[in-house]
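Here it is: the structure, laid out below.
Certain chains of the assembly are absent from this excerpt, and the rest are unmoved.
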């Protein structure tokens, strides 16, 4: 099947110099700046995104530059933030809203699931809601409760939403630009513990369309599929495994809805083994869908069952336990061992 | 109780210092016509539901004045966010009544183009549309448009957190939005007294914008009060909350059995305040309309009913492919895959007439 690029809207990269080194958060900031710059209909709204520049400084300097009408410090009410963004979109704006932390998206869940996701279908295509919901997500930063969760499965299961998560600075820049340009609502999950990771960003062209997975490392013996914060972990695992003579392929899924199952299938049909890694609880998580899909598509190719490594079926623990809760290098390598044991 | 009234149940015109209204015979007849046609359309929908043509119908019986009065206060460039019972408002916006029936018939979830009449889709979930209205109004401000938004909700809805958040966003943004609460005394079987111990219009005070209670069965008062609030909004003076005190004369929806929870006497009491009757009395008493007018109008109503009846019956069932067509604007792998599988599956049975 031929993958199709989402309608490119307003992504007109201006002429720019060679690749720049930026942090992932910096790349997001640049993406917001450029989007605000190029399209007067783009707005940013969230708690503390204005004068403070966001608790992670992702919106740093934007209000100063674009004014308080376009970079809006909202009242403390997530349903209101998303609900008014829907109204703004109905009036022709392209709002990018920020949810301060993963655990605080739930007050907006009703607006997201019953309104944002469904309005295009409800209107038989007459209404478009180009709203981006940015959510810093995932753990590993030693935070208190509700600041380290991975809610992606809820959004994947909700038809009408696109769900994407970058793993590096370049994708952060381009995927956010593409998300803002997309005419569908996008839940944009930012791996907060990678905010400070630096990488080269080529501002002259997007590396890939929003919905495509990326081969982050080529390998022959087993595929590791991950996204967001877990990609770096998987690359580290592949590095460690290489020392033991195992060649692991690492897929950065990038998009979770749609899921680029074609690329996963293509990889697994070569490596014949798959381990999916994410921070969210395994039970009914993203890995379940990937496993279900791959066992169906690659039934005769698999040498071992698809294995999943992720969070436990438990609330995200206090930070002094998060290293036990999160998939770490050893748990990933252990799953790799288990796969090879088949 | 502070209730704005311009036309008494007995059909007498009274004045209110804050809401002067000049309405000539033509306008008065027009309002009556709106209410009568809406009522007739509504009754036809009830009948169509009984005949199995609709799956459900939420009648506006009794709320014609609240809806026609407030709806007629809007300008074409204003924007309206309804719930699911605002058939009279839709009428004033020029929405084809047939459009309202699609979702109750089960052929779509609304599906009209909201921008055609600046009348948003009906929204079943209670609470969310008020925030959409406020966001839309925030957009109007940003565009420097001198238009306003009119957002409807019910007495039951007033308990939803989203409504309070809408008040907050409207207030801090001084958004050009008017919140119009039809307090029809009931939320299905729950009386308004179970939602609030104070008149709903008083909520506004706590947010620092005006609240007003209007006789919801008085079309002139509803018109004047809403007009004034919309003008305030357009002039950049921010939101207003209007509570139209009215009554749901019928069941909550055709599936409901109101006798399980309310007394016939209460209904009878409200019948005496019928919004159409009082305007008719007034028109007749003032000589603004004669029996020919009413006869012609009755005929027009029957024509409307016929058109609606025929229109509904002719509504085609949706094409199954519609399941997949509008989930996303852009290509989505899972939708495409499921659509293809579904089509292949259907094709299997195409010849057979078997499994389908």
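First chain written, first letter: the chains are A and B, and each begins at residue 1.
In this section, a contact is a pair of C-beta atoms (placed from the backbone, for glycine too) under 8 Å apart; a residue touches a chain by one contact, two chains touch by 3 or more.
Please read these numbers as outputs of a predicted model, since none were measured by experiment.
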* Given that each chain type is shown once, what formula states how many of each the whole complex contains? -> A x2, B x2
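One rule holds in what follows: only the chains that are shown with their structure count from here on.
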* To do: Report, in whole Å, the distance between the mean C-alpha point of chain A and the mean C-alpha point of chain B.
  => 40
* Would you mind writing out the residues of chain A in touch with chain B in their complex? => 1, 3-4, 6-7, 43, 69, 74-75, 77, 79-80, 82-93, 110-111, 114-115, 118-128, 159-160, 162, 182-184, 211, 257-262
* What residues on chain B touch chain A, complex-wise? -> 108-115, 120-121, 123, 125, 127-128, 130-140, 142-143, 161-162, 165-166, 168-169, 172, 322, 325-336
